[in-house]
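My questions all concern the structure below.
A single protein chain has been omitted from the complex, and every remaining protein chain is retained in its original position.
Chain IDs A and B follow the sequence of writing; residue 1 opens each chain.
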Amino acid sequence: MQFEKQVEILAPREKVWKFIWDIDRFIACVPGCKDAKTVEEGKRYSATMVERVGPFKVEFPTTIEVLEREELTHIKAQASGADNKIGSRMKIDLDVNLREQDNMTVVSFIAGVDILGKLAALGHGIIKRKADQVLDQFAQAVKTTLEGDQ
Amino acid sequence: MLRRFRLEEPESVAEVSELLGRFGDSAKVYAGGTELLLAMKEGLIQYERLINIKKLKGLGEVAGDNGTIKIGALCTHRQLETSSLLQEKLPSLVKLEQNVANVRVRQAGSLGGNLCFAEPHADPGTLLMALGATMIAEKTSGKREIAAEDFFVDAYETSLQADELLTEIRVPSPGADRRSAYLKFGYLERPSVGVAVALTLNGTTVNDVKIAVGCAGPAPKRVAEAEVLLAGKSKDEAVRLLPQAGAIAGRASEAISDLHGAQDYKEHIVGVLLKRAFNSIVS
Partner (left out) sequence: MSKAMTRPADGQTIPVSFKLNGRLQEVDVEPNELLLDVVRDRLGLTGAKRSCDVQVCGACTLLVDGRPVSACTTLAFEVRGRSVMTIEGLAEDGKLHPLQEAFIEHGGFQCGFCTPGMLLASKALLDENPNPTEEELKHFMHGNLCRCTGYKKIIESIMAAAKKMRGSA
């Protein structure tokens, strides 16, 4: 499943960039994500993702690995985790790009989301919709948080 | 393989509500089990307790009085397809029930369970919306009525509160000129698209049109915009407007691309079924 999102933030690029690396605040913007920890500054992080569709709940202990980092412009990262209780795995390949436009920072990201295992029984359509909702909420939360800072 | 759980067998709504309130997410109401047990066997969901509500009295009957048909939430699909009252008053619901899953599922599965599980591909919610049904939700401190269109929130999600139990489904008893139909289409075990239409035919005019779509998207939906388009029109004019109404209903279905079909395909089928359902009741 591939998703492309773009969010325009009324804040300078340096501020957005700094925010991204402020792991606690950044993770707070990912719906259902908690317990963020820095394993290796700038390279490796861990967190727990809890998502829900109706009564179905998954909890992925997640490792986030930063694969590429180009100051102020680009980040490539991969998040992966497994819920052994349910028998499901997830992997998110994230490609984030920042650019300046007028007085705004445009953050665009491409997320390749793979959900494997029993969770698939809920149906591809339902999972895709959920992933889309999570990404939208995330983009909105980043914008709100950063713009609220002004 | 089903993991261990504890079975509770309360005998009153108040006890059920109290148990739900006390145990929250770790307990679940169990009736026919046709959907719940599948999810539990698959290991997708676990509960420490199941609350068997089949010992509750009075939730397993179909009755009609004062212009309302009352269907107990524990009525099985089998009971509904063989109910003489429904055969007389709501033949469209009987036809739907005759075609739910297979004979074994209909034997065990309850209407209440079907609605509460809110599996996106379930049939009854869509028709009940078009029939103007309301759901009765009860808990220790009281009871409330929820319109069918407000009952479904999302896939697998209803507007029931954590300690509420669906006890009854009420359908206004249709007058002599009231007609309804539900059509579904699919090639897998569950339908890809379901469309329900209800209307009153006064001479050659169609009035009080109700349209609902289901299965294509996350939850059944009333399609008020399509209803308004057709209501008050002559039969012939309404038929001419059906493609437009179908397109509106297709969009409203929030169709999802999945194994059951691509989004545009499902939207198209919504239009086809709407046309067929409409024609079947006005001709």
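Assume a contact is a pair of C-beta atoms (placed from the backbone, for glycine too) under 8 Å apart; a residue touches a chain by one contact, two chains touch by 3 or more.
Since the structure is predicted, the reported quantities are computational estimates derived from the model, not experimental observations.
Under the touch definition stated at the start, the shown chains contacted by the missing one in the entire complex are B. Interface note for the absent chain: among B:V103, B:A162 or B:A262, the touching residue is B:V103.
The residue touching the chain not shown here, chosen from B:L50, B:V94 or B:I211, is B:L50. Counting over the whole complex, subunit B has residues 2-7, 33-34, 37-38, 41, 50, 78, 98, 101-105, 107-108, 189 touching the chain that is not drawn.
Keep this in mind: only the chains that are shown with their structure count from here on.
Interface of subunit A with subunit B (complex): residues 53-57, 85-87, 118-119, 121-126, 128-129.
Those residues of subunit B lying in contact with subunit A across their complex are 25, 28, 39, 42-46, 118, 120, 154-157, 218, 256-260.
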